[in-house]
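With one protein chain withheld, the remaining protein chains of the complex are depicted in position.
Chain IDs A, B and C follow the sequence of writing; residue 1 opens each chain.
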């Protein structure tokens, strides 16, 4: 397979307008977008490489890995070993920089990255929460760049597309990409939240193990995880803050409710589980509604919300994570219980694609004015 | 490994008092208990054989399989192939008969089985629900033996031990053994239900695939289940009826609530999931309480309920199914959310042991006056 | 995701030259190739759909499934449910027809399929073995179309590219696509066979479960396969015949050996195993050589054989099946044991891609004069 080697974005022939989405959009948008990945050796980084290598408008400007010195990518990602790419300890110059790093690290590097115009798309949590006080509360660190945080946009295109485009036109563009659990949960519940229908909410989520990252830990060894399931992060999983921020905001926008009138969303009862599979998240959302609803009403609500979305599919039967594996799709199913009137809303994603790398590429497409599906046309892979 | 061959229970030297627990108890109880298994070729049947072969007071009187003609057990259970046991199409005569059959079948055979005094312990659902009307409603068949059903006891010793002992003294002894999901759920919630604390309840359960039985089905093939998770049985899983019966009854007994005062339990929001593992059930029970509770109160409630139970362990950290795999244990963890006041109660069992065969052996021990742990001393096996 | 609906190949504007590769090549080759899939509901059929939907030069002309009546594809392949495709009981008219059927069925349909010029690419075994006598011997059926078999080409492009191109120019084009085990094994061993180096050979292969197909069988249930490994098909696996045919033929061509001089290949000691994963085959080939070899000699041999092949990668470290999962790649590693002089050659493929659907698309590309990688550019997906 022919290797796609990295090429510096300042090669002869590239424009002199500078880096980043504003320059790119001003330049007419026919060029390739140069992209760098900071934190390329983890799972999200590997998926970014896989997706971007097949992206028709992207060239890889460089892959950064801490303490790596021109190391062939095959050392960390054997499946990409024949691409000829290398991982290095230099932060690449590029129109867009993806950061996939432990929490707190991207925030510290952000100012340097965006100084030259590059857009920063953070796959980690450093620019997701709008309130700086949420960082010490949930992540146990003080945010080092609250000014940059103030300008960051929560990068879920299905909810914040217009804000993302606006950010692309600014001198500094920072996107805080959603977490994997919040992506599944928010897309599954946004129509209900917006309609003010959520009176009480339990989100019971199941994740594949890749969501826990690639650092060696005894509790993530195959022999520990296989043939077992457990809940974890009771009452304090960090993604809870993100769900409450976004669902609360949707609720505030809705015709029927506001955050104040919507105490069910004010605190989300979120319980994640680790299950013995590599990829995928399924979020089962148990909703007690603010008023009785019919199935027809739910169907209309979800159809309206998602009929034009390229990556969200509303389905009639409960979806399995395998139905979206390897793709950027989110499938959602919503049903009212005829006995009790409760509503079940179930959503599935591939945690490494729509929950991480794919969503990042989708956000890149939004920022740079490309079709949102560019580079993300792959169908799910099953079995 | 020396085979334990089946021996007829009417061999020379055995008592002439007749079969069944009443005769056994009258006889002083030093004999071996003769046991037959009807439906020996499925997963629950195999586990019964495994457990009973090591039971110090049981001799196997015969294994029944539809259309099997003296077939070596290795044909259906290769792991037991060296035991020398055979499966045949004759219903054995024995002090106790375990039935592990598709729903509706055991009910049709029950009268014949109990006629001679044998105790009937049904691993299937035919004697679990007290109200005959629940069978057409949930199982789509009319119960063929409502008179026998009226005398059946729900065989969860932790809740109904005294009733089981009373049934053992009657001429006809029928035990409807609990389903796998209800076992995990009821043990996890009984102390809360009894205390009238459940105002609203969502039970989000995850099961290994063996719970779906051994009949070939495309959706249970390895390639379909592996690397995937899905919900199923939305709003109509048959085990829901059982949970509502038992939790409602516990609630009615409690000091703080009754079934009428406890609408949360009146309809259980039960959502089961199939996850890619063979054994184990984890039930995550999301509870909105009828009044604020403290962790200390919960701890005291559960300690009191289970401190003397040999098979229920209350633990401080969320349990994994692997912590009980292969054993008859149920582990329960209950926590109050300091932010919201909601209560999470999480329980795990091995669905084929405490959720099926082990529970059946425990019930046998209760009926025949043996130590409840006889034959069930094995520790969980991990990793 | 926008659906790619099936369009009949005889839509206005398409050429009147007729169907099939000869007409297509004569027509200049700018059109889209119309493709039908017969046997679309199995695993290989699903993969064909997935790959062809993203193929830049293919339009799907129809999907055939026995007894299906305009059934949405989502009924059999939920992951493809949003494509709008349907499965029907009409054999489509198209430039190329892929058959993915139980053995013996495609052979019976072949005459009808190729009558109008369509190329037949059989994913099953009906056109793999050159000697008609091998069918009763290995597959237990008499080949119904020995005349067509005589003109069929074994569709492994890396070995038979020129013959495939020649077949495309004939009025009747039939390709017998290699089996999954033979693909992995033959690519792993061809350079050694061609060099006459194989004196004795044991092929110990491990396959994911999808290779066994999608028909419900008890021994393929998740609970049977998970946490277990077993050998099967001792001494009589049907793929053995294919390996012996191809490796023998390679040996006969080599400078150093002939089939007669190469008794090690005359009978391959082939032992397949079923392991608890869905996709992937790893073939470990234990070779006793006809003369001492050095590592440098092996490296040169394999480099020469595969340096220009787009889908075969020779690697220095033992490959894992996950390194090629989801892609059309084969990775091969060959090493000489410094202690014993034996040679180990290890190959991995994705059994459903390079071992079935991807290889079929690669063959299609060869027949129709397209770049061999068209539609197969996807990188492996990991983890």
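Note that contacts are C-beta pairs under 8 Å (C-beta built on N, C-alpha and C of every residue); 3 or more make two chains touch, one makes a residue touch a chain.
Just so we're clear, the structure is a prediction, and the values are computed from it rather than from any experiment.
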Visible contact partners (per top-of-document touch definition) of the missing chain: A, B, C
Omitted-chain contact residue, chosen from B:116, B:369 or B:383: B:383
Omitted-chain contact residue, chosen from A:187, A:225 or A:314: A:225
Contact residue for the chain not shown (choose from A:278, A:340 or A:373): A:278
Options C:99, C:226, C:245 or C:313, residue touching the unrepresented chain: C:226
Residue touching the undisplayed chain, where the options are C:19, C:149 or C:277: C:277
Contact footprint on subunit B, counting only the chain that is left out: 1-2, 43, 46, 50, 53-54, 77-83, 210, 226-227, 278-279, 310-311, 313, 315, 317, 319-320, 322-327, 329, 373, 377-383
Interface with the unshown chain - residue positions in subunit C: 200, 202, 204, 206, 208, 223-224, 226-232, 234-235, 267, 269, 271, 273, 275-280, 282, 284, 286, 288, 318-322, 325, 335, 337-340, 342, 344, 346, 383
Interface with the undisplayed chain - residues on subunit A: 43, 208-210, 214-218, 220-227, 276-278
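The definition used in the following text is that only the chains that are shown with their structure count from here on.
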Identity of the most central chain, Cα criterion: A
Where subunit A and subunit C are represented by their mean Cα positions, the distance between them in whole Å: 37
Centre distance in Å when subunit B and subunit C are each reduced to the mean of their C-alpha atoms: 48
Interface hub residues of subunit B, defined as touching at least two other chains: 208, 223-224, 226-227, 276-278
